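One structure is given below, encoded as structure tokens.
One chain of protein is taken out of this complex; the other chains stay put.
Here the chain labels run A, B and C in written order, and each chain numbers its own residues starting at 1.
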Amino acid sequence: MTESQFHGVIPPVVVPLDENRQLDLAAFERSINRMIDAGVDGLFFLGSSGEVAFLTDAQRYHVLQEAVAMVNHRVPVLAGIIDMETLRVIDQAKRAEGYGVDALVATAPFYALGGPRETERHFRDIREATKLPLFAYDLPVCVHTKLDPTMLVRLGKDGVLQGVKDSSGDDVQFRWLCLENEDAGHPLQLLTGHEVVVDGAALGGADGCVPGLGNIDPVSYVQLWKAAQEGDWKRARELQDHLARLMFVTRVVKATVGFGAGVGAFKTAMWQMGIFNTNQMREPVQPLVGEDVEAIVRVLKDNGMMDEDAPIRE
Amino acid sequence: MTESQFHGVIPPVVVPLDENRQLDLAAFERSINRMIDAGVDGLFFLGSSGEVAFLTDAQRYHVLQEAVAMVNHRVPVLAGIIDMETLRVIDQAKRAEGYGVDALVATAPFYALGGPRETERHFRDIREATKLPLFAYDLPVCVHTKLDPTMLVRLGKDGVLQGVKDSSGDDVQFRWLCLENEDAGHPLQLLTGHEVVVDGAALGGADGCVPGLGNIDPVSYVQLWKAAQEGDWKRARELQDHLARLMFVTRVVKATVGFGAGVGAFKTAMWQMGIFNTNQMREPVQPLVGEDVEAIVRVLKDNGMMDEDAPIRE
Amino acid sequence: MTESQFHGVIPPVVVPLDENRQLDLAAFERSINRMIDAGVDGLFFLGSSGEVAFLTDAQRYHVLQEAVAMVNHRVPVLAGIIDMETLRVIDQAKRAEGYGVDALVATAPFYALGGPRETERHFRDIREATKLPLFAYDLPVCVHTKLDPTMLVRLGKDGVLQGVKDSSGDDVQFRWLCLENEDAGHPLQLLTGHEVVVDGAALGGADGCVPGLGNIDPVSYVQLWKAAQEGDWKRARELQDHLARLMFVTRVVKATVGFGAGVGAFKTAMWQMGIFNTNQMREPVQPLVGEDVEAIVRVLKDNGMMDEDAPIRE
Partner (left out) sequence: MTESQFHGVIPPVVVPLDENRQLDLAAFERSINRMIDAGVDGLFFLGSSGEVAFLTDAQRYHVLQEAVAMVNHRVPVLAGIIDMETLRVIDQAKRAEGYGVDALVATAPFYALGGPRETERHFRDIREATKLPLFAYDLPVCVHTKLDPTMLVRLGKDGVLQGVKDSSGDDVQFRWLCLENEDAGHPLQLLTGHEVVVDGAALGGADGCVPGLGNIDPVSYVQLWKAAQEGDWKRARELQDHLARLMFVTRVVKATVGFGAGVGAFKTAMWQMGIFNTNQMREPVQPLVGEDVEAIVRVLKDNGMMDEDAPIRE
């Protein structure tokens, strides 16, 4: 396997909407350019942060078509092919391929219950039906299956998987995954999805990160990754501490829970920072308002992302 | 609200495949006719037992098109519109409506995490975007959300929901749902999805049942429901005991777990009974073989569904 | 195995405290006598409703000593021997035996994780170290293990278990447990812990019930069980519907969740009904106050347990 192009900082792209809940192309391009200019190494579309679960197929491929054109080969484009079971995922894969993306990202099957045998067969089936590099997306909070490190490395050695986006929240198993992958000759690119502990993941051997918070502060993630690559762990930790505090935007939300608090906070922050024009969300999620917006602005100001005297947008 | 047509025995239809994993039309019609001839009150397509999670959209609507034609208005047709979040579900709803079904069945949103506010808005959004009677499908084992009885009755009173298919496995909350529904003037038709305890659910006030096992022995469910309607609870229990034992087909499977053991056992039973021509499953699930098939045949013979000297089909 | 004395209505006894959070002997005896006079078939002390988890060993055996004396052989006494793992449970068993109880009730091991092998060995170990009839307490909400019906019946046939108190909330597996137990010659007495669906459990073959709500309305449970024994299922359902509505005392609590809302509501109801002198709880749980008390009184009045014009005690 040659040197992979999938490493470093690859934010999962948050997608702006206008007041009518339609794709806001100007804001989308502004945000994409802002991340590429900051030096990110790739962009991941149609992930959880990209509201993939909420989009119809038509909306998904509208996003992807625009995204591929806007990125225009400046960095690799990864695309989520998120659906319930194997044949539906393959359906998504074939369409995503048609839009010219560089890699696909698939979860384990969800909704209907299975076991490890079905999970492994699922990834092998996708591989046979598609051509692009394939990443496994380990996301038990949504998928309710934890991917086994040994299986993942086996799929890497067999050429099924190019890498893993690990959002499992299980740093012990991620460490074992790093070690097993190393022992096997490093077939997999291992990307952590946990933006709050990228420094520790890098120290443990991660090949990159997929930070949702990178939509808000891509520069700090690029610098953090650079510091880690150079072995400047003191600097990496300082940057990570800043970013971990900035992640409080998702912790100060009171009015709702889950996705609406998480991606809802990201959108609200980007709206207040002037990158997005609204903080609109897809049905049935509602945009954050009132005290939640104020609390998010407070976090942004405390962490240097907004001027202290900047007004709250309404 | 007028007398509903959605009550009694409404099996979720298991779908036969041929050796090439293509829809087996002859077996499908044989099984549908067998259930209608047994006296079922409706048929539910594209539910979990119908492998809805495993089918591409093209496959889903192929099934639905054939099903509507085969049923030909002899009984009401309910169709699952199972997808991750609201807009995707509405997309499914619009297509299902086009195929001439009589009612729609939707779960709470899944994959992305939400709260009760999002769940209620989800059903209201679907209602506004569609015309057909809408059932809520309470299936926490797949969806990871338990629907609150008070919310369901509120949605019934507001004309959002026609009824509930309860596969929550929570008989306490189902009883409360029955009582709250009664107090509100019975706006909802309440159908239990637990084929093993239909007698108790009927005693507690259920309006009907959606038994996957009804694909194998529809006659007994029709008789059980009739006995319950007539207050012959001794007879209802006897029939339920027979059916609860017959459900052991799903308990004797050793080689796999979850969906492959459950619907896999149903398909294997129907294949051995001569209703289906194979026990093929959709990817990534594999059909049961060997000792699992033998064990299922043993249960069928012990419970009078196959002649003791009938050979095992291979 | 001779005719068992463990059947019918066996309430888990809620324990009253005075203002200083000390055992209120007068109220305790009043409540015990009220239940025995109502015709219950046994009493279960040191269960979840008896706050067993909250009591020091000294407090546990104070309760048990007083309880055995107050009951004075009028009905059988069952005692919970609830602790983390096998040796600690045996320790509790030996002490409970010394107080003259008639049967012991033990859960699966909890806290440290194990598998089915350890669970089965646990019950066999307890059996070897004790003499009294032993019930398995299936309570996954506290213990995080679901007991397998086949294992339970095997332990019954081997003389390890006398019966099962099923608070698993899994009516499907309870039905299978009833059938497997029947096929094995009925070695186990099967008691449901779900006070809201006793009619359905009785229809399905339960030998008795352990209703926490039986502390509040023992007469209705005795009548319900009698109706079920006589095959008068219409009457059984009416009584169950009344009791299911009365259980709303636990659903109207807003200020807290879990145990404090459940047993807290029972204590508050019994206080307002004049059976208890306070609604005090054990640390760290606090007694319900204000609107929660009012809401509970509302449910009691709506269901005929308090006069409409009775004042709220403070």
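As a convention for this text, a residue touches a chain if its C-beta (ideal position, glycine included) is under 8 Å from a C-beta of that chain, and two chains touch if they have at least 3 such contacts.
Predicted model only: the values in this text are computed from it and were never measured.
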Chains in view that touch the one left out, judged over the entire complex: A, C
Contact residue for the chain not shown (choose from C:R88, C:K157 or C:R313): C:R88
Residue among C:G42, C:P76, C:P109 or C:G169 that touches the chain left out of view: C:P109
Residue among A:E29, A:E97 or A:D170 that touches the chain left out of view: A:D170
Residue ranges of chain C at the interface with the undisplayed chain: 48, 51, 53-57, 59, 82-88, 91, 109-115, 117-119, 121-122, 125, 141-144, 256-260, 282-286
Positions on chain A contacted by the hidden chain, ascending: 169-172, 175-176, 179, 194, 196-197, 199-201, 203-205, 231, 233-234, 236-237, 240-241, 244-245, 247-248, 251
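One rule holds for everything that comes next: only the chains that are shown with their structure count from here on.
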Chain contact topology (line, ring, star, complete or other): line
Closest chain to global C-alpha mean, per-chain Cα centroids: B
Furthest chain, CA centroid comparison against chain C: A
Whole-Å separation of chain centres (CA-atom averages), chain B against chain C: 35
Geometric centre distance via CA averages, chain C-chain A, whole Å: 49
Where chain C touches two or more other chains, by residue: none
